[in-house]
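Reading through the structure tokens given below for one structure.
Only a single protein chain was left out; the remaining protein chains are all shown in position.
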Amino acid sequence: MNSSWLVTLPILLPMLGAVLGLLFRKLRRLQIVVTALVILSALATSLALLMTVSLTNRPVVFQVGGWPAPAGITLIGDYLSAFMVLMSQIVLAAGILYATGCQDKCVRFPGFYPLLLMLATGLTGALLTGDLFNMFVFAELMVISGAVLTAISDDRFGVEAAYKYFYISLLASMLLLLSCGALYATYGTLNMADLSRQISAKPDLPLTGLAMVLLLVFFMIKSAVVPFHFWQPDFHTAATTPLSALLSSVVVKLGVYGFIRMTSLLFLDQAPEIRQALVVMGCIGVILGGFGAIGTHNAKRMLAYSTLAQIGFILTGIGWGTPLSLAAALIFTFNHSLIKSAMLMLAGGMASRAAVKSAAFQVLVGVGKASPAAGVLFFLGGISLAGIPPTNGFISKFVFFTSGLEAQAYFSMALIGVASLLTLVYTMRGFMKIWWEEPAGSAKTKTGGDRLIIPALLITLCLILGVWAEPLVNLSQHIVSWLDNPAFYIQAVLGG
Amino acid sequence: MLNLLNFVIWAVLIIHVGMLLVCVWRVWRGENIIDRLIGLDITSTLVLIILILIAIIEGNSIYFDVAIGLTALSAISTIAMAKYIADQRMF
Amino acid sequence: MLSPWLVLPLLTIGLAAVLPVLFFRRKSSTLRMAWLMSVFPATAFGLLLWLSSQVSPGKPVTIQLEWLPSLNLSLSLYLDNLSALFALMVTGIGTLVVIYTGYYFRKDTSAWQFLAYLLLFMTSMLGLVMAGDIITLFIFWEGTSITSFLLIGYKYKTEDARQSAFKALFITGGGGIALLAGLIWIASIAGGTDYATILASGNALRGSPYYPIILGLVALGALTKSAQTPAHFWLPAAMAAPTPASAFLHSATMVKAGIYLLARLNPSLGYTELWFYLLTGVGIITMLVGAYLGFKQNDLKALLAYSTICQLGVMVAMIGQDIEIAYKALVISVLAHSLYKSALFMTAGIVDHETGTRDLRRLGGLARLMPKTSAVALVAGLSMAGLPPLFGFLAKETLLATSLHPSLPPIIGALFPWAAVAAGALLLAQSGLFVYDVFFGKPSDLQHPAKGHEPPAGMWLMPAIPAVLSLAIGLLPEPERLASFLAGAAGDAFGSPVKVSLALWTGLSAPLALSIVAIFSGCILFIFRHRLRPAMQTLLPAIQLNAVYNAVLQGIDRGAELVTRLQRGQLRFYLAIMLTSLGILIVLFQAIPLRYLNDLLPSTPVAPGRLDLLRIFTLGLAVLSSLITVFLRRDLYAILALSISGLAVALWIALEPAPDVALVQIIVDMLATVILVLSLTRLPRPQREKARELTFRQSRPGLLRDGLIAVGSGLLVATLVYVSLSTRPHTSLVSPFYAANAKPLTGAKDIVGAILVDFRSFDTLFEIMVFAAAGLGIHMLLHYAARKAGDQEEPDPRPLAPDEHPALGVGGLPTSSLLHLLAYSLLPLAMLLAVIEMMYGHDQPGDGFTAGIVISLAVGFWYVIFGYHFTKKQLPWLRSGYLIAVGILIGLINGLLSTLFGTGFLSPVDYGSMLNLPLPSGFNLSNSFLFEVAICLTVLGSATYILDNLGRPKEADPESDALLRTIEEETIPQSGRRSA
Amino acid sequence: MQSRNSAIQMTLLIAVIYLALTANLEPSNLVAAFLIGIAISLLIRPRQLTIAWQRLPLAFWSLLRYLGILMLDLVKSGIQVGRIILNPRLPIDPGIVMIDTGCQSELGTALSAHALTLTPGELVVEMDDQGLLFVHCLDASNSAQYVAEAQELRQELLSKIFE
Amino acid sequence: MNLLSALAIGTMFAVGIFQLLRRNVIRSAIGLIILTNAINLFLFTTGAYQGVVAAYDGLNGQISDPLPQALVLTAIVISMGGFSFVLGMLYIISVRYKTSDSDQIKGLSH
Partner (left out) sequence: MEMLLQIIGLIALIAGTLFSILGILGMLRLPDVYTRLHATGKVSVFGAVLLLVAGISLTPLSLGKGLVLIALLLLSAPAVSHAIASAAYRTGIPMKSNYPDELRKHLPKKK
């Protein structure tokens, strides 16, 4: 079998799973087994994809339907997208496996797993596609399936969150469509490699700037960059826990991927300006997110706000624009995905044990008493989020600080330092509330709740990646070395 | 003959497009809901006619396919709305 | 010298930290476990003794493990005299504290946790002092912060413990962040992280323009850790920790981490004015603050904490100096303080443990009850008081000698000695309080005198060992090995050799005179303590840094509240902000192509064609009718106008000419109209009327805001359109390919169709998935989620007639047979149209999507005319879920088939000609046909889901009801709804 | 039996429309037409229409005549209403009158109503299954007579088409 | 002509945005459709050239650019999916929040 198939399988397998899940929607056991198998094999293929990219040292390219680029749609797994896909699939698999042990009612709805797999399809596809409009389609798949899954959440406010998310995403989709249109009108193609080539050749055509800003804002909405973040705390909180874990960790990373693509492929000439904007908005996000996480009254919401801040970190890293800072952003992206999903699962797991199912702190106070092991995990996750060794969060922070120093971005570094302290404040406060404080009144915790083996595995992975960080760091540096050379990508897609 | 035909076709087309404006006005300022619904119904008839005229101009029967879809569905939607108006529900 | 053995002490203790969790969970008594555990630090101590014997000045023992080669980072250990001194203290006192813990918690079976934390801390601390590079150091540094958080918060059920633990973590964690930045900066200037490199780059560091910042960052880390004023206040609060933790962390180890770091970096960062003034200033102030505040305290442990702060100040001040004697003073202070302070803490723990109180006012005369403990306290207390012949005396002497050194600048030179005297006097008075008032005097609070008895021997023996050592070092004439060891340590900190003698008596000298003054005034303070201390309680209460800390936290909370208030829940507000931000970004990026717009204006073609006029007219109609939707008050009217607008758009599209899109636009317009009206039936009329009222009663500023945003967005799109149109024709890199290859390669006359199902079929495959997700989602939402949540609709004002054929009309009349006739004919016709669109879609407008929507609307028409139930019964194949699944599955299979028979996934294959099937001309049994079928089925399934659920959200559904019941049984019942 | 008949009729009808729409009389397309017709009939399971098979030629002829009448009615209707509209005085005398078609079947009533609505100046507002029509007439005073006549002819034709 | 078209489509978009920002949720839904239409119109204008005949093979004359048409078709399907889901959510919101006023849908804040 041709290795170019590897780039389709991470998309098609979840899709197949979604279909089979729909067919077996009355046989829940079978549905779960199929879903798990599918997502695990998708994970395996993503891993194989990354390995292939790394071994052959060239992108895996698949021209769908055999049509030559730019006429057809190209799927391309270069280092960056293969990396992002692997990251997503890890967390997706974790989320799905968590769902199998989740006590929420909505995960037992017949459409839950198919929709979750559709989300997986959308995310993977958006990362692997080499066509801007195709990305729109996949992004919409993510939006709809995500909105549905949140709307059916056990949380009564799920539908409100989904409603707002949907409208805001609609805005994003419109911007992307406008951008696609403007780019097509200007450069006559939608293939990203081709666009890159054309834009480099003529970087200053009338609509180039507008298309760029529109695309930028699209990705900002996707990644909930302040001030385009308003949907995010609601959406990530109201969703059922396995979904929250996915949304707040990997789904928001589409924008991150987009920023990197924009600055390293599509808009090379305008990249400095974009980076400047990213730094400014990243810094705002870092502070706003940190404060928001401290100010909110709900554990899951706290983690959602925290994602605002963490995305801010990543943006800043991309914005600094040095190879090291890009690597830092990638490392941060990966690590954050693991940590945040684990933390959300833990918070949700505790909520499932509370007398009244809720992640509100007033309900969660003292709930952790029954599960001290979860406390250890949450604590480790918390210090990882705050960037304290020996966790992977520390590696992120270390590379980040190093690159910031190298980029001489002192002011943003100072802000980021403050934000790190804020992170420590909210994670530890949350920890103390759930595991250390005594429950008020007679509220009793339930004997059981969501299974916590998955967050345990994720936290273990965080620790492993904290101690044995070389592969990730090395990988991210390789990715950056590819990003430095967009011709590589272009050549792989268009040939010649 | 062809010139005449051509002229007539264009004239007819312009007349019908112009009459659409009347329908819009009807929907905007109709006496009651039924009046507006009639406005909508007649709009789809006019659109049907315009599609046929475009087919004539382009000399291509593919616009008939569009027109078939329009006719079938406009009947459906008008009746469904009439049902809603009469009953405050559809089904 | 490289020595792999260096990792052994660390490993030993690290292993010990894991053991309580693995083996001793609630099985063994704490005491036995503690004795067993103590073997590990003791072994480590022994190993370290052995290893330190291999160290000679300037020749450290090191080991390096490759860790992150990509970042040029390694994990390394490093043992010179300085780190050996600290490492030995950590393991030595650690051993004692572990055993002591066993006694302290002997009745508490859950204390294995405490032991685990303690040993984890010990690991971190040992790693910190043995680290061979600054990153390794930092890793362990943070480890101590975290583990000390756990230790301080060990009694987490009390608010005090939690707050204190958090306070310590906040301060030291904040310092840690600064430190990390500083260390990374150092590494980047020095070009490496290991000590050898850094110690060799002193000049580069000091010469760097960023030196002040680096110094500030490092100092922030070190000084907060070592509880220097003004960050000292976390240390007294940390006394909430169980006493064994205090005895270990707050005497010998963690608080000395900052000292160690400063000493370690002194050769490369020190010897500048800034360093001198910063450390001397902070150190002296801390010394005085600690001494003064300590004398006020009634809590034994608080008293010890402040005296620790005082001593830490002394040490910091010493590191600030650039004279040899200061480093002698430093190492002697470090060792002496560790010995007596750990002893005193453990003694205080015994007192607390045996009497149940640590309040000075209630304690007194314990010497009779616990003579051995009091003896230990006496010895350690005398050392703290700085009285001969104890080791503490030597510490004070060297301090005074430093303070009198002629090289000090004038002001410091004048202040330092007297500050030292004052601190010494206060310390003496403090130890008087500790020793005399507790063990020999009478309790001042006679109402609640404390009672107690001697603890088990093991318990008092543990503090006795350091106490005796304090005495022994002082009494022994000249412990040569110790002196040279300390000299080595001092030399490591100083950067060049230091002479250290441990002789107490060095002849009459100025320091001795000052010392006598200090002792004398200390005695006076002690004698008048009963008057002084109450006065001090009122005097200078202003040094309340806790208030500052609280204010900072409150400030954070205030900021947090402000941020969360921004999240005010109104979607419109969010959208407005986002659109405005978009506008701001566009302006900032200068993305509006103003100069191009100028260029383009004159070149606009003036003479429009006839078709152009029609186009603009239909466009105008579309805009007009959209605009009308704003002004029409009733929702239904607005929907009608919207429908017209959609039709006008369709016309424009037909004129474009783009019949394929026009058809879909028409169909979608109808569908949108129908489901919009359908959803009107779902919203209660009063609700809608209220919303309408509110909408039309919007305030002027609100209207202005929305209007401006709308106009701005409109201008954006207008610009896009204008530029695209004016720059026509552009080059398309793809369309010529499509036009040229549609027929030859895919057999399609309809190029748009060919793009949809062939060239860009990947889009279409997932586009139908989006549509499927929407339909499925609506079903899940309305048939499962809403039911489960028990959403109650207001009762229907017009309930359905029970008849299966619900009436069209009001009075229960059946639907007219005329409409039946139409419905009967339309469904087969719609299906036929659908089939034709699928079969011949590649030659004419219409595709699978149109087909699916047409059928589903015809089915919806049946619902309207024949009623829902009848239709469902008549059309049993209409099972939306399966239709969706089968549809997408066919899409996938189609892709795979073309992989097998064609050139790749979704590539064009004509199975009909492949199999030589006699098919009607114009119909190709090809991949595109299969794909159209897939699309049609999926869309049909999804659209019927949409219609069913919007039209009949509460339709009795045994399937979902049964499932929901099962779910209810499976999941753990909820006691109530979420409260907030 | 009846439903099978209906199915066959629907199949034929669909096949004819298919052929009309595809404008292709190749044998394979005929086969396709019938296959599609059968498939759709199976899916819809018609149960109402039943054409008089035994008298097919007559039925066909009647059908054509019926359609012709319909067209004629439409023409007349268009002209008549158009005249009214163009007349400045707008000579109308509208009202709703009840007409009993005498049809017993649902289909018969439906067809009557259909035809009636296409005739000049008549518009069925309400109807029931037993042949009662409530017709809005532009000229209520003398339409009853006209309607009755027209109705009789149509009724006869329809009875020849359907059993 | 271009300017007129641009202003018309821009106006349509503006109307869509304005409707989107209404308190009445039905108006927002209407705005959604108008926006979709406006964007689709814009997509048409991005076509590389103004066609004279439909984009079919074998016709005489300049065909209209087929790619934007295909994109519009895809976008239409997607927006219809989303639109119908919004209507579903509106129903649930109406039931749970007892309101059709967008500003009252604020169970989630802070």
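All chains are identified by letter, namely A, B, C, D and E, in their written order; residue positions are counted from 1 within each chain.
Basically, a contact is a pair of C-beta atoms (placed from the backbone, for glycine too) under 8 Å apart; a residue touches a chain by one contact, two chains touch by 3 or more.
Keep in mind that what you see is a predicted model, and the values were worked out from it rather than measured.
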- prompt: List the chain D residues touching the unshown chain?
  reply: 17, 19-23, 70, 74-75, 77-78, 81-82, 84-86, 90, 92-98, 113-114, 117-118, 120-121, 123-126, 132, 134, 136, 138, 140
Contact set of chain B toward the excluded chain (per top definition): 1-2, 4-5, 8-9, 11-12, 15-16, 19, 22-23, 26, 31-35, 37-39, 41-42, 45-46, 48-49, 52-53, 55-56, 59-61, 64-65, 67-68, 71-72, 75, 78-79, 82-83, 85-87
- prompt: What residues on chain C make contact with the chain left out of this view?
  reply: 808-813, 816, 818-819, 821-822, 825-826, 829
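The rule is short, and it goes like this: only the chains that are shown with their structure count from here on.
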- prompt: Which pair, B-C or C-E, has more C-beta contacts?
  reply: C-E
Task: Taking the mean of all protein CA atoms as the centre, name the chain whose own CA mean is closest to it.
output: A
Field: Per Cα centroids, the chain farthest from chain A
entry: D
Statement: The distance between the C-alpha centres of chain A and chain C, rounded to whole Å, is 15
Message: Quick check on chain E: which residues sit in contact with 2+ other chains?
response: 20, 39, 42, 45-46, 48, 53-54, 56, 67, 74, 78, 81-82, 85, 89-90, 92, 96, 105-108, 110
Task: Would you give the residues of chain D that are in contact with at least 2 other chains, written as numbers and ranges?
output: 21
- line: Checked against the stated definition, the touching pairs are A-C, A-E, B-C, B-E, C-D, C-E
Field: Residue ranges of chain C touching chain E (in the complex, touch as defined)
entry: 564-565, 567-572, 575-576, 579, 601, 604-605, 608, 612, 615-616, 619-620, 622-623, 626-627, 629-630, 635, 638-639, 642, 645-646, 649, 652-653, 656-661, 664-665, 668, 671-672, 675-676, 678-680, 682-684, 687-688, 690-692, 694-695, 698, 706-707, 709-711, 713-722, 724-726, 728-732, 734-735, 738-739, 742-743, 748-752, 754-756, 759-760, 763-764, 767-768, 770-775, 777-778, 781-782, 785-786, 789, 791-793, 843, 847, 849, 939, 942, 946, 949-950, 953
- request: Within their complex, state which residues of chain E touch chain B.
  value: 53-54, 56, 59
Message: Quick check: in the complex, which residue numbers of chain A touch chain E?
response: 133, 136-137, 140, 143-144, 147-148, 151, 156-157, 159-164, 166-167, 170, 173-174, 177-178, 180-182, 184-185, 188, 233-234, 237-238, 295-297
